[in-house]
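Missing here is one protein chain; the remaining ones are kept as they sit in the complex.
The block that comes next holds chain A.
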Amino acid sequence: MLTRLSGGHVVDPASGRDGVADIYVEDGLVVDPPSNGRAADETIDCTGLVVMAGAIDIHSHIAGGHVNTARLLLPEWHRAFQARPGETALSKVGWTTEETGLLYAEMGFTTVVEPAMAPSSALHAHLELADTPIIDKATLVVLGNDDMLMSMIREGESESAIADYVAWTVSASRALGVKCINAGGSAAFKENVRKFDFDDAVPDYGVSSRQIVKTLQKAVTSLGIPHPLHVHCNNLGVPGASSDSIEATIRAAEGDPLHLAHIQFYGYGTEGKRRFSSRGQALADLVNATPEVTVDIGQVMFGQTVTISSDELRQFAGSKQASPKKSIIFDHEANGGGVVPMNYKEKSYFNALQWAIGLELFLLIEDPSRVFFTTDHPNGAPFTTYPDIFALLMDRSVRARWLEALPKSVVKMTALPEIEREYTLGEIATMTRASPARLLGTPDRGHLGAGAVADVAVYRPGEDKAKMFGKAAYVLKDGDVVVKDGAVVKRKFGRALTLRPEPDKAMKTRLDRYFDDRYGLSARWFEVPDGALGRDEPFKVVPCRA
């Protein structure tokens, strides 16, 4: 069936299009306009509407053991969702797998990356993703606090042996990339270390955070994994130390690709009488001057949320500020982690400045293809706050209104009131479509050229950008209309995008023995078999680079 989306304003930066055009869709793919004058079987009138590729979220904690623990810890959150829909940010969160898929789709998002899958939680994460409707998903597998990697570095094993280990982990866990979270920090915390810097060594291994990051960066590059190593730096949230850590990490990229996650949480200085200040400008300058790095923001928005992280050391420290006062800290194999509820208050100097720092970074980093749109859901805010963030980026007057409501002490400490930049629709499409697809190595999406998957988001433009992006006029997933006027009209299941590097046989044998001897576990338990997920086609394999 040939479908024509007619007369819309197509914003497709990947192909340089920004004007009225028709888009044709057939058999789940975008196709060239028929040259033989063949009429479409179905026409969707997009006159006056904005047509983009489906949006891609590169970092959103939507599935897995820690996410599910957060659901367990905060039943009141779920209750709020049902009892008073639409009242607060808290009540609008997508909390179950079902709501996650539907709410993302209603905003025109069609691919979402769960960025922190522990190898031991891979099957659990994929089971949840398989239950998440409509959207395609992908995962990043977490390495960098695991005994195997740190031992291999300590013993001076070859780069190729380490790459074999990384390949096995990516392949077994069905990941699309590799994430490193406070490299060595969780392992150090298990040794009762309470603060861990980029050049500190993990006790007993003598291996520094820097060595771990550099080793993983090399392995990822040598395996041809398209997505650069995705780094969550040390000292998240610590005034002064956080910005020192991210600066050291960015400088350590040394010309090779590196992605820095949720950098807002690292833009903190120690100036001012509260010893908490913005280093947004300096951090943005450094990102601007370091072309090999990409970043996402982790924007904070006000309201109740919960932080979910495999940074066990920092989550333990953060548990002192838990609101409500309860948290769960995990001592698992490798990273462990923690779930800590957080209530970001508009009237709090600290929280309001966090909000401002995120926006400073969005607006001061010049190249929209190197900065990615995230709240680190749900850590900075639930993903359901995205429409408001689009409005803040695209409209100075919206920012001015929000700034009005903040404590005066905050307004003095941020450059935000002076920043005039407003994101254009093209820049929004670059940030949320074209460049995420490039960053993930998934050329089948993020654009509307012939051959792309027919994931399309159509918006009704208007002065109110939050309204525009909150409820898509139409969303197509693989060519099917799944959303109309902001509501899901067809429920189906997408797939998980995964790499499938061929694991080395000797490494597989070695790991079988390692998990059995050391942990008393079967290495098979770390594998995600296709048949376990109960969907016809649970995966779509993305090739590694040659």
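Quick note on the criterion: a residue touches a chain if its C-beta (ideal position, glycine included) is under 8 Å from a C-beta of that chain, and two chains touch if they have at least 3 such contacts; residues count from 1.
Just so it is clear, contacts and distances are computed from a predicted model.
Its record in UniProt calls the unshown chain "Tungsten formylmethanofuran dehydrogenase", which is the match among "Tryptophan synthase alpha chain", "Lipoprotein-releasing system transmembrane protein LolC", "Tungsten formylmethanofuran dehydrogenase" or "ABC superfamily ATP binding cassette transporter, binding protein". Residue A:331 is the one among A:199, A:331, A:366 or A:512 that touches the chain missing from this view.
The omitted chain makes contact with just one of the residues A:57, A:114 or A:128: A:128.
Among A:154, A:190, A:218 or A:484, only A:190 touches the chain that is left out of the view. Residue-wise, the contact with the chain that is not shown comes from A:73, picked out of A:5, A:73, A:183 or A:260. Residues 63, 65, 67-68, 71-75, 78-79, 81-82, 95-98, 120-121, 123-124, 127-128, 131, 147, 189-192, 203-204, 316, 319, 322, 326-333, 336, 518-522, 524-525, 527-529, 531-532, 534 are the ones on chain A that touch the missing chain.
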